[in-house]
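With one protein chain withheld, the remaining protein chains of the complex are depicted in position.
This part shows subunit A:
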Amino acid sequence: MSTVESRPRIGAGVNRVDGPRKVTGTAPYPMDFSVPGQAYGALVQSTVAAGRIVRMHTEAAEGAPGVITVITHENAPKVGTGPVTVLGASPPPPLRDDRVVHHGQHIAFVVAETPEQATAAARLVRADYEATEPLLDLQDPRAEQLVDPWGTDTSRGDSAAALESAEVTLRATYTTADNTNNPLGLFATLAAWEGETLTVHDTSQWPSMVRTCLAMVFGIPESSVRVLVPYVGGGFGAGLRAWPHVILTAMAARMIKRPVKLVLTRPQMFTSVGHRPSGVQWLSVGATRDGELVALDHRSLSSLSMEDNDYEPFAWASSFAYRCPNVTTQDRQARLNVAVPTSMRAPAEAQGNFALESALDELAHSLRMDPLELRLRNHTDVDPRNGLPWSGKALLECYEVGARRFGWSDRNPEPRSMRDGNWLVGYGMASALFPYFAQPCAAQATVNRDGSALVRSAATDIGTGTYTVMAQLAAEELGLSLDLVRFDLGDSDMPNAMMAGGSGLTGALGNAVHDACRRLVRSFAELACGDADSPLLGFSPDDVECTDGKVHPVGRPHLGESYADILARHGLSELTANGNSTPPVATELGMSLAGAYGAKFVEVRVDADLGLLRVARVVSVIDGGRILNEKTARSQIIGGTVGGIGMALFEDTVTDPRTGRIANGTFADYLVAVNADVPEMDVVFVGEPDRGTATGTKGVGEVGLVGIAPAIANAVYHATGKRLRELPITLDALL
């Protein structure tokens, strides 16, 4: 059979297999589904951030046209709690009691015959509150702080002593704003019960988990719940939870014995489905005069809601990003009266890498050293935590190729030295990584009598290209042309898949698809090799491969026969095999699992008088291991870069410091990068297939974003001489 080494390092950039549906508007997203007899839900959200509800006034809503029911904490059935996952505890179920812990908390759910009636009636629901003073300031001493909530704090050597004795030290504080995921697709849930069986269309990046959660919440077997999401409409992390509104919709459907559909409004997307939490980071760096790091102390404090978990260890990756003998990293979270934060594209790394790569730029300037040279000097090919080699790390190649393509050597190192008319020109760079992550995955592969293949798993394609790259991978393993292979997903009745998150799905699912396809080929080989009518008779099933639609002895395609022939002769309509993957263990491999790396080079232009800031060009060189599809992988890096530009320049979810209300919860007020904000981009993939996994992929969904914000901030310093340690960087800071 084929091996990793014989495969192309960069797979063919074929068009997305779901492209025709997406460009014709026929791809069905959760909000596009309807079932006969469905009613419509509308949320009522709290208008205070802390306190308790004294009384709910629902009479007007109950009497409004078309209203079927109004659910509040006073009449909601008691339900169970969802599972604890790798992301922490499930969000607490809705309408449990009279407590309010953030502005915009769901306090009632109105169900009516039409969406207009539900929305109109929801506005008639009022609540009397006993409001208390909300905790909204990250550094409020009254806020409970969670110390090392993820067990990720690290310490090696003696960073305090090393800082004390270092030839050069730098101490700086960096802050990053709350950002809101805001996928374009409004989150929607359509829940329908048939007896004790629940079918849900839901905007989710993890249907297997939503199924588990709903089964636990309603006390029914998992086999009685089906979650469907063939097309997501974007997520960027917002779809990694079974949110309270999902439970509310299913609860309402059960109560009224009719299907219920809910589509969130854009303002509700700011309070209901997570956001990237704001944070403060304190960096202390010690180095020798020639730029060798001797100490690194990286601490963070980020915001958390009152009752939820959010995996967000900003500082953790600083413990293995560079070679440095004395390192301390510590992460804390402060519980505030804010809506629950959650993963948003490159969780923790987006923020942590901004602080680290800004600090290194500051250090380089204080040493009068090329920032790129500083990175090279502290590069490590082994994991500094355990001394193991990385399973794949082509970061040096990223630096080299990136610097060349960008023209880094043309840079005049002096800040405010480069100019084009009235534009101050600045070059900046940053290193990027996104750590390895995987969870168990399963897949099933079938070859049908007509010779076509169907491979499936309860995964999602949030825009990353899962439909396409898994079909490509299966076609390769099965020796079939791509048009004969279909990959199906988005249905929790299919074999369990991990979330589309943490840049982990392509690798973990790819390995499961790889396993399923190999087992399937093996089944065909065993049938054929023991069959007197087969040209494969007498060959060992171990020495069989598949090319051009034929199963044949290795290297001897003329002795092959097609899947269809084998099935026909044995009177079978299909053969099916199941495959699994589990994350490899570093100590068993003798390697540390590397994750993706990248080097980012950015040119900015700042108007010398007006402070206007434009990103003029970006070069991203990425080590993503084996790339399954050059086109969709490149799109991931482009999209991540756009997200990074948004984080650096625009995105800032503003919470009113007195009321806790989000003050800019619309697309008119919350700025994201638009087409005119985004320049030409150069994206290059380097490196080799990762040695730690069967398929050699690393996952590139997040590494495209990481490093963009610090590269921009560093370029702004180079252009203007102003060091900006707070995101987003807005015009007023440059005047």
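Note that contacts are C-beta pairs under 8 Å (C-beta built on N, C-alpha and C of every residue); 3 or more make two chains touch, one makes a residue touch a chain; residues count from 1.
The definition used in the following text is that contacts and distances are computed from a predicted model.
Visitor: Out of "Branched-chain amino acid ABC transporter permease", "TerD family protein", "(2Fe-2S)-binding protein" or "SDR family oxidoreductase", which one is the UniProt protein name for the chain not included here?
Guide: Matching the unshown chain against "Branched-chain amino acid ABC transporter permease", "TerD family protein", "(2Fe-2S)-binding protein" or "SDR family oxidoreductase" yields "(2Fe-2S)-binding protein".
Visitor: For the full complex, which residue in A:L138, A:A673 or A:V686 touches the chain that was left out?
Guide: In the full complex, the listed residue that touches the missing chain is A:A673.
Visitor: Going by the contact rule already stated, which one of A:W193, A:F218 or A:F236 would touch the omitted chain in the full complex?
Guide: Of these options, the touching residue for the absent chain is A:F236.
Visitor: With the missing chain put back, one of A:R9, A:H73, A:R126 or A:R522 would touch it. Which one?
Guide: Only one of A:R9, A:H73, A:R126 or A:R522 touches the chain omitted from view, namely A:R126.
Visitor: Determine and list the subunit A residues touching the chain excluded from the picture.
Guide: Where subunit A meets the chain not shown: residues 15-16, 18-29, 31-32, 60, 63-65, 115-116, 123-124, 126, 182-186, 231-236, 263, 265-266, 462-465, 631-632, 634-636, 638-643, 666-668, 672-678, 680-681.
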